[in-house]
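Every protein chain except one is present and positioned as in the full complex.
In this document, chain identifiers A, B, C and D correspond to the written order of the chains, with residue numbering beginning at 1 in each.
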Amino acid sequence: MTHALELKSLRKNFGKTEIIRGVDLAVEAGERIAIIGPNGAGKSTLFNLISGRLAPSSGEVLLDGQRIDGKKPFEINRLGLSRSFQITNIFPKLSVFENLRCGVLWSLGYRYSFLRFLSNLHDANARTEELIHQVGLDRKRDVQAVNLTYAEQRALEIGVTIAGGANVILLDEPTAGMSKTETSHFIALIKQVTVGKTLLTVEHDMGVVFGLADKIAVVVYGEVIAFDTPAAVRANARVQEAYLGSSVADAQGGAH
Amino acid sequence: QKGETVKIAWLDPLSGLMAAVGTNQLKTFQFLADEFNKKNAAGVKFEIIGIDNKLSPQETTSALRSAMDQGARYVVQGNGSGAALAIIDALEKNNARNPGKEVLYLNYAAVDPDLTNSKCSYWHFRLDADTSMKMEALTTFMKDQPDVKKVYLLNQNYSHGVQVAKYAKENLARKRPDVQIVGEDLHPLAQVRDFSPYIAKIKASGADTVITGNWGSDLSLLIKAANDAGLNNVKFYTYYGTVSGTPTAMGAASDGKVFQVGYGHYNMGGEIQRLSVDFNKKFKEDLYTSAAYTSLQMLVDGFVKAKSTDPVKVAAALEGMRFKSFNGEVEMRKTDHQLQQGLYVSKWEKAGGKFPIDSENTGYTFVPVKYYEPYVASTPTTCEMKRPSP
Amino acid sequence: MTNTQYYRFKPLNLGRFFIWSLFAIVLIVAPMVFKTSLALTMLSQMGYLIIICLSYNILLGQGGMLSFGHAVYVGLGSFIAIHAMNLASKGALPIPLVLIPVVGGLAGMFFAIILGFVTTKKSGTTFAMITLGIGELVASMALMFPGFFGGEGGITTDRVYGRPFFGLTFGPQIQVYYLIAVYCFICTALMYAFTGTPLGRILNAVRDNPERVEFIGYNTQRVRYFAFIIAGFFAGVGGGLAAINFEIVNAADSLNALRSGSYLLFTFLGGAIFFFGPIIGAVLLVFAAVLLSELSKAWQLYFGLVFVFMVMFAPGGIASLVMMNLRVAKFGKFKQFWPLYGGLLVAIIPVVIGAAALIEMIYHIQLNSALGPSLPFMGVSLDTSGVASWLGASLILVIGLIALEFARRRFVRAWGTAQEQIEAEIKRRELA
Amino acid sequence: MLKLQDIHAYYGKSHVLHGVSFDVGPGEIVALLGRNGSGRSTTAKAIMGLVHAEGTLRWKDKDILRKKAYEVAHMGIGYVPENRDIFPKLTVHQNLLLGQKGNGRGSRWSFDDMYGMFPRLKERQHTEAGVLSGGEQQMLTLCRTLMGDPDLIIIDEPTEGLAPKIVELVGQYLRTLKDKGISVLLIEQKLTIAMQISDRALVMGHGSIVFDGTPDSLRADATTRKEWLEV
Partner (left out) sequence: MNVEFFVISLLNGVSYGLLLFMLSSGLTLIFSMMGVLNFAHTSFYMLGAYVAYTLSGIIGFWPALFIAPLLVGALGAGFERYSLRRVHKFGHVPELLVTFGLSFLILEVVQLVWGRSTVPYALPSQLQGPLFTIYGTQFPKSRSFIMLVALLMLLSVWLLLTRTRIGLVIQAALKHPEMVEALGHNVPRVFMLVFGGGAALAGLAGVVGGNTYVTEPAMAASVGSIIFVVVVVGGLGSLAGAFLASLLIGIVQTFAVAMDQSMAGGLQAMGVAVTESSFGYPLLKLTISQVAPILPYLFLVLILIFRPKGLLGTRED
């Protein structure tokens, strides 16, 4: 049986330091997974390995049963995996509309075409309009991305990520830097735009984690020490000790 | 004709690599035009319109058009055969397409032999001796130099340099079959900063003579490097030792080691010498493009002969005309419009005695060691001149 | 939603139609207004330089690729075009003159395919340096192959060959001009169209953030490579037209780094961030190269000064100045600026005159002293040996400078308020 | 120590702070709370001279309004910006080195102190800072500013992106700073930690201070919290 995404004894070292020390993880289609873990545990690195930004030192990454480790990011993206970034990573000089349309183009098969006008690509434009609406940036349609506020940029970041219609989506701390209200807004948004898709997110905010995830993977020192339902993870003593600490997490978790 | 103003457009570089040379030549023309305006047989006034062609054939064509717009019917140019060719080409078309607005081109220094052979033109007159003629004179001189045994050819890798090398080999084979060519090098134009590797190579080859058509910094740096390395037993036979900057680079260190072939030298005596001295006083620079004098002299004589300043008539008058220039009697050969004039081989030595005028305040000068009558250096032409039907 | 979209686009399209028509009319009418042969030469040069600068801007402005070797593709296009013309006139190749620019374009494209493959592997400074290296290589090598490149003299041709094309022989410059104009229009339109294609847009994305482009499915190297090839094509077309125009092309002139540099400088001066910027740049290039150098021996000094000041004070080029004023006009605030601009102009005139007189006198001493101490300058005669001219010129300059500073302050203040009002207006509209 | 009176600040032409007044005493931890966009970061920048400001701004009885940022820093104010601003191509150690003023002699803090505080940084000290994890970068910025031996440290959202356990750790360290006599101006979003460790809480709204009191009184003041902090 194939999983939507599967990691097999994945390892990565930078120079002498091993950052990812043998990760095995299998994610089923349609699952929402939250990845938590202390700072520097290797969560973002894991995302980088999956999305092709880094090549693993050893081990395998399988997307729908197909090996994707060692492939280039754009190849992986074309196979239906898309990611967002912890630090906002959009096209600053293009308008919101253009940002999103860029995200749409490849998946609709327009590739490197220079024989057709963008304005005549009705399907792409319609899809873009729909996306703008989904991420709630209608009012900012023609504003350059640099001029958006931080929260809007984060929304755009998500928009660009989901634009290609990938089935597996990785989000790296999507709500970082947002206030409580914005965060809850955003979770709703993420839930809505990823219906039916496989989702992996990295989060530190326990409120988000518990509100969003079907399952939680806990990464500590480059290893997955737990992969289970939220309740079970919260009860796990090792997780408590390694990551959650006491009061803060409780306070965060309790807020929702 | 008397009292008429004749506009001459000067199209040569005032910027870029050859700015120094161009600037000096423009001054030469302006200075000499002033002199001729004081008194000339035709009673005309010359006006020099200097236009910067940036040494570029393309810019030259636009410069030419603007010159014509300003009413110039004569153009002079000399730096670079590329620009020369562009002018010839443009004039062929212009003079055919616009009767009544013909323009004549006096070439005072572009020495590619092609210009008076395969590419010769009725509207083009060359006042300098071309590469082959100078090599003719130079090798005739070398024929009588028993110490020339091993020759090294070092030239710039572009048409002029390649031709110098080619004619040198041909002529030497003919006149001094015993001379050995021990090395030949072509280096990119104006790219070499350090010539010492070439000097090492020359030394290793055991050469006693170097023939080079290099000019500008390619010559200055070459000779400097030779002097620095103490290459004392090697003589340099050059084309462009007088060009701005090179005398300074040679200085005392090159005493007796550099030869040059040309249509003149610094101590010609007569009027040109007086002018040189005046020029030097005025601008603190040497007057080395005496072909400018020949150009103006030829025009004056041509005007007198044609009794007109109309280029068409003047062109006809110039063909085969003999006239007296600063270096004696010369002839504008009819077949190809190549001036036939005597050539000097001169040697870099301390100024003084009969040759008091030095170059660039170095205290040194090119002392003439041999003069060749026009026929000696004359080379045949393959030109099939197309003359306009009257 | 969809409604607003249509509402958005319609007036724009009308405006676009108007602008393109205007462009066509300018191209057609220009030689009727400016009749001297020099003007015609200049117009012809502008025509193909527009194509070249626009093609350069595909790299610089749209793709963020700083190339120091664009002349390579223009120049090689010229060479192939000229060889094609020579073959055609010998009857060896059945290509009519009107298609020669396309030959040049294909040549430019061919070399872009070959050389671009290695160049576009990298971006940023690395890209810039590779282009510099390749440019120097090609330029130096060209001089070593006189067989193909014609050495110093270059290759010449006669553009009048074959049967006339609808009665056109392309001998007279005016016919050549119109050939160039037609190509100029078509190429400009094509390149504009390119900005509206998927590849064109992704190219912008690559300029802004190449990393992210990889994560939306595009291979950035590939995108740069394709753009490079397209730019190479249009560069070659421009080169082909140049060959037709001059009937001569030589390596030292058309391939060197200086030439590449001038495409860069003027594209930038015109304004790389706007599509039409390079058009302005091309026009300026011709003025600077042909007119300025003829008007004054000090042209490089003027050029350097103008250039440095432009980069310092208008880094978006002339196009950005135009756009800024258009924006003010769009918000109906331009009226108050007429007198202010007038004031600036009035103040600048004496500055320019004074400075130019001084510079010209200095240059006169350096270059033209053979002609005596007096030089004609704007109708008056200056005397470099007398104190009066120097004093007068300095005085005019100083007065001008004071007036300029005064006018500038007033202008800046008004400009600031206008911008403030516009910002507020935009905010208000956004909220509405 | 630090005294702001009627500070107005502008980004270009847009007026962001409308008369901010408060002060920070020696060895005091003051929390500056407020919603997104209320102007807290701008206040910090105004103190550092990074935005154009008007009003009265005094530090240790000297006027520091319009002083350049490096002058302000040399007078003993340290600043940890919200977006981290680590120097990505420099190593962790070099980042810290840049925090030092002069040769670092006479500073209360040494490299060892920093590495002791966050052992993780010691492990990574020769790595380029740009590849550090988000949380590690946050630690690094804090330490970098401490290396400059400030008497007052302004920290803009230090717990952003930190794992809950580290958040607690940071809280502890801020208190250690206080024990060493250093004042702290803590800009925070997360009420929890700010309320735990601060001596005084300020609430900002629309570019001015709308509440100034102890954490307890803020806890008790439901209206202020409702209106200015929650939505």
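Observations on the structure shown:
One rule holds in what follows: contacts are C-beta pairs under 8 Å (C-beta built on N, C-alpha and C of every residue); 3 or more make two chains touch, one makes a residue touch a chain.
Keep in mind the model is a prediction, meaning the values are calculated, not measured.
In the full complex, the chain left out of view touches B, C, D. For the options C:I28, C:I114, C:M129 or C:I186, the residue in contact with the chain missing from this view is C:M129.
Contact with the undisplayed chain is limited, among B:E35, B:D89, B:D185 or B:D301, to B:D185. Annotation: of D:A73, D:M139 or D:L229, D:A73 touches the absent chain (contact as defined above).
Only one of the listed residues, C:V308, C:V346 or C:V398, touches the absent chain: C:V308.
Although one chain is not shown, part of chain D still touches it, namely residues 48, 50, 68-70, 72-74, 79, 81, 85, 87-90, 94-95, 97-99, 101, 144-145, 148.
Listed for chain C, the residues touching the missing chain in the whole complex are 60, 66, 118, 121-126, 128-130, 132-134, 136-137, 140-141, 144-145, 147-148, 257, 261, 264-265, 268, 298, 300-301, 303-305, 307-308, 311-312, 315, 362-363, 366. Residue positions on chain B in contact with the hidden chain: 16-17, 19-20, 23-24, 157, 185-188, 190-194, 196-201, 203-204, 216-217, 220-221, 224, 228-231, 244-246, 248-249, 251, 285, 360-362, in rising order.
Simple rule for what comes next: only the chains that are shown with their structure count from here on.
Here the chain at the heart of the shown protein, by mean C-alpha position, is C. As a whole-number value, the distance joining the C-alpha centres of chain A and chain D reads 30 Å.
Looking at chain A, one finds that none of its residues touch two or more other chains.
On the chain B side of its complex with chain C, the touching residues are 14-15, 23, 26-27, 30-31, 34, 50-52, 54-59, 61-63, 65-66, 68-69, 80-82, 84-86, 89, 93, 97, 112, 114, 157-160, 162, 186, 188-189, 191, 282-283.
Within the complex, the chain D residues that touch chain A are 35-37, 120, 123-124, 127, 131-136, 138-139, 157, 160-168, 189, 192-193, 230-231. Contacts from chain C toward chain A in the complex involve residues 1-2, 5, 9, 193-194, 196-202, 204-205, 207-209, 211-220, 222-223, 226, 230, 430.
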